[in-house]
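For this view, one protein chain was removed and the others were kept in their places.
Letters A, B and C name the chains as they come in the text, with residue numbers starting at 1 for each one.
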Amino acid sequence: MTLREKYQHLRARTEAICQGLEAEDFVVQPIGDVSPPKWHLGHTTWFFETFVLLPHAPGYAVFNAQYNYVFNSYYETVGARVVRTDRGNLSRPTVADVRRYRAYVDDAMGVFLTTEQAFSSALRELLILGLNHEEQHQELLITDIKYILGHNPLLPMYPTHYDKPAVPDVAAGQWVSVPEGVYEIGATGQEDFCFDNELGRHKVYLPAYQLQRELVSNAEYLAFIEAGGYADFRYWHAAGWEWVKAQGIQAPLYWHQLAGQWHYYTPEGLAPLSLGQPVCHLSYYEAWAYAQWRGLRLLTEAEWEVAAPLLNWGSRWEWTESAYLPYPGFTKAESAIGEYNGKFMVDQLVLRGASEATTPGHSRPTYRNFFQAPARWQFTGLRLARYN
Amino acid sequence: MTLREKYQHLRARTEAICQGLEAEDFVVQPIGDVSPPKWHLGHTTWFFETFVLLPHAPGYAVFNAQYNYVFNSYYETVGARVVRTDRGNLSRPTVADVRRYRAYVDDAMGVFLTTEQAFSSALRELLILGLNHEEQHQELLITDIKYILGHNPLLPMYPTHYDKPAVPDVAAGQWVSVPEGVYEIGATGQEDFCFDNELGRHKVYLPAYQLQRELVSNAEYLAFIEAGGYADFRYWHAAGWEWVKAQGIQAPLYWHQLAGQWHYYTPEGLAPLSLGQPVCHLSYYEAWAYAQWRGLRLLTEAEWEVAAPLLNWGSRWEWTESAYLPYPGFTKAESAIGEYNGKFMVDQLVLRGASEATTPGHSRPTYRNFFQAPARWQFTGLRLARYN
Amino acid sequence: MTLREKYQHLRARTEAICQGLEAEDFVVQPIGDVSPPKWHLGHTTWFFETFVLLPHAPGYAVFNAQYNYVFNSYYETVGARVVRTDRGNLSRPTVADVRRYRAYVDDAMGVFLTTEQAFSSALRELLILGLNHEEQHQELLITDIKYILGHNPLLPMYPTHYDKPAVPDVAAGQWVSVPEGVYEIGATGQEDFCFDNELGRHKVYLPAYQLQRELVSNAEYLAFIEAGGYADFRYWHAAGWEWVKAQGIQAPLYWHQLAGQWHYYTPEGLAPLSLGQPVCHLSYYEAWAYAQWRGLRLLTEAEWEVAAPLLNWGSRWEWTESAYLPYPGFTKAESAIGEYNGKFMVDQLVLRGASEATTPGHSRPTYRNFFQAPARWQFTGLRLARYN
Partner (left out) sequence: MTLREKYQHLRARTEAICQGLEAEDFVVQPIGDVSPPKWHLGHTTWFFETFVLLPHAPGYAVFNAQYNYVFNSYYETVGARVVRTDRGNLSRPTVADVRRYRAYVDDAMGVFLTTEQAFSSALRELLILGLNHEEQHQELLITDIKYILGHNPLLPMYPTHYDKPAVPDVAAGQWVSVPEGVYEIGATGQEDFCFDNELGRHKVYLPAYQLQRELVSNAEYLAFIEAGGYADFRYWHAAGWEWVKAQGIQAPLYWHQLAGQWHYYTPEGLAPLSLGQPVCHLSYYEAWAYAQWRGLRLLTEAEWEVAAPLLNWGSRWEWTESAYLPYPGFTKAESAIGEYNGKFMVDQLVLRGASEATTPGHSRPTYRNFFQAPARWQFTGLRLARYN
């Protein structure tokens, strides 16, 4: 596929994700972590306009000079911006405005990408970064839409028009053993693409360990709830225990108990909890507490990456017990793009794998996702490990 | 006019106020005081459904049982409700849903009101309360829409499709003298309509005083700004001075200084400040500080009411220095309607008059509006007074 | 008594109030409203140093120039100061330092006051203001010490070394009737002393009303608790109801239920609740809710003042339903002293009477005390009224 075809295919998928929404669904921001869908639509467009068209497409005229203020996410290099938690206070630009913006930039990109043959490798890399950036926002769109509608008191159903995968049930537990040794993890830079935070393939020493081929299931997690796990401080980090008490947490996000029966919210509405499915929407605190209760532990990111070929993965992002830190030799790009990853490397945990909401082909064994410990609006689950 | 005609005329005006909005404008709630326009549309409808149709229209079937949770404002009697500050997190019901709700209730009301002849006087009073309630929300719609769009970084223009009055410039200052005496204020209960907080016509003693026939103008208020009024604690309440410093207040709401020139935001967008217009969008703190600076004072609500026939009033709600307290003999109704006014009689100031956003015919000399001291998203101004 | 005798007598009483404390008790500030006792000791001394000695006593040398920053309460005119809520973070100056400061200023005042004959009337007024100011802080010392020790988990007893009056039990209820009429309230300026907020004797019209000769008793208030008054929103202001729910309020401050029996904290420690005593340590919300439950009301401050000669008053400050507003013609002094009262005239309620903690002779029928609606660490109670 040409870059132009990839671009158009990707941009169409983004719109498909939003296709079933009402205009009002594009606007709200019930918590700071969740952005309004129209903000995602505008921001990904702004990314191509700001970092590709403006510096590289001669004669490109900005669609609306004020949009830089509205759609810049966190790039200090590029100027002032709407405070993150105010994104849900903006009714303008409207969804129709944002679609016009997308069409305008897509037209310009369509023309620009016909000259692909003349692109420098740096420009080609930048474009591929832009595509991967939009793929990340596709997943955020899916999770944010679920949050917006899943926290509406009407708990509405909503159609999904994208290639949403079926999630297989978890099979019977099976342990995979990995022998002690020095292994290599991280990306080499020879891949089609990777983010800067994956680069710097490097050696790590791992002791012998075992990990489960499968994720933890709803049935397994339910046993923790029924054993009183949310009421026993011994399984929790001090910060996790404060979180449980302050927020009144008693189950994963989107679990609802109706007439003594657990239900789970999906685009099809509330449905009885499917026990065989991998447990989802856990915070790091919950994943860790569950492992404590089992007398087992979470993986490190290196353990995960080394064993990745042997695992069933892809329906849930897996909390690891690794903090999100730079790999040896990590350096940030000089330009605004240097703000992409590095400046977040504090107080976050690495998640590995991929989820049912991840754009197909987006993730890979070296991929490093990261969130703060209390986050659970992503499709997050866990896998258990132990030492020999 | 029959009640049915009044109802239909009023409901149509509410829709006219919103006619120029985009769907997205109906959804957001940038501050707790401001409700999303679709919430106002639903809430006023819910008021008729809950207090009129359900108890009085035989066989009336509720449109959607979940709407009670969504559209109840503050009636504890009627059950649980969305936390006020979460109104802007709800994308559903959509604007179209709310319009269907309005149409459904309007149809039922249309039929019900054909039986007006059979109504008890209590039911008639309730209906007129419902109409006045919706008039109050018409003003809130106008102020909330202004806030939503006036705080959008794009500062958009927007069409207004309702009977918006022209506000005359303020004429030269002129003092009105009122002699000492015992006067009566408050409603007698013989009026066509009044709120319960106006009832209990009662005597008050007033010393001789003087007050200005006209409101304070932008030109006059600008002199206060230019004299450094916002930087001199001596003119402010202690709480007002904290507010000025904490919020960085330097001018009334919607004033913007561009290239050294003051502008003011209106539905026509930003325009140079019109010096002859009455100053607008002041907090109580600002109104009081201005009066201090002038060596004058605000009115009490009794002084205002006694002098009302002699004043030019109607374009700005006027902050008085009267706290919002019950009149002698005030009692709350036993039912949910008893929650309408009485429970707010603490920590609020009375405003008298009416504003350019008030529904024509809604206010009267005995009318008691009330807000907290820092509020300034209403069309609020001031009038000066002094003792002889 | 000469001014010098009055001064010395008063200052000695302040020290007597603190005599039973440990050094540590002088330091803490468990809530913003409560100041550390050593701050009161320093602040009242600073008042005499700053407003009397420095401008009027030739050659007076400041004890420590940094104390102005530490002991200024709220006088913007006099410069920067420690943030109020940080008073409890200061271990220095120590109690011994503060006592040295007091001794130093007392010595200087002792000398200065020997020249009383030469004082201008303005200076004499200022001195009397200083004495009354310290009397106010005597009451605050008593209430703040009670709060500090009454919120310590050890609930310690503590000796009181000042002239603490016995509070008589409340007698059987008796109604006093006041006929309709125009009355005068406020101070004339011919009194020995009054605060600026009492000045401007003025006429008020009062309808006929009745009020109770006695305060509400613990027994009466307990009936409200036992009737579920704290769980029924109908008796509460909206703001009061939020306060009850957010704070989990179920009884007046210092009430503790042990083994099904109500106790009350005093300097003698926890004791079984004395049913005949006037109820104490209520917020305005609670006083108002109680009156609502009884189908009665609180007094206005004018009603209280007119009837004062007929009432038993003095053991509890009585919440009135009057907001704290300026009297007709109120003006602030030009100097720093002008900040004493006027700038607080917003969002506060007037309390009338006096309490068991008030310095004997400090209050009078025209006296206007004021606090915010949720405050209950003062000795606050209520009296009931009704219209004829």
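Throughout what follows, a contact is a pair of C-beta atoms (placed from the backbone, for glycine too) under 8 Å apart; a residue touches a chain by one contact, two chains touch by 3 or more.
Keep in mind the model is a prediction, meaning the values are calculated, not measured.
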Neighbouring displayed chains - absent chain, whole complex: A, C
Given A:195, A:241 or A:262, the one touching the chain that is not displayed: A:241
Of A:204, A:225, A:275 or A:308, the residue in touch with the unshown chain: A:204
Absent-chain contact - pick from C:16, C:90, C:176 or C:225: C:90
Those residues of chain A which, in the complete complex, touch the missing chain: 74, 76, 182, 202-205, 207, 233-234, 236-241, 284-285, 288, 297, 321-323, 325-326, 328-329, 338, 343-347, 349, 373, 387
Residue numbers in chain C that touch the chain omitted from display: 22-30, 38, 66, 69-70, 82, 86, 88-96, 148-149, 151-154, 156
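Following the convention adopted for this analysis, only the chains that are shown with their structure count from here on.
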For chain A paired with chain C, centre-to-centre distance based on mean C-alpha positions, whole Å: 57
Euclidean distance of C-alpha centroids - chain A vs chain B, Å: 45
Residues of chain C whose C-beta touches two or more other chains: none
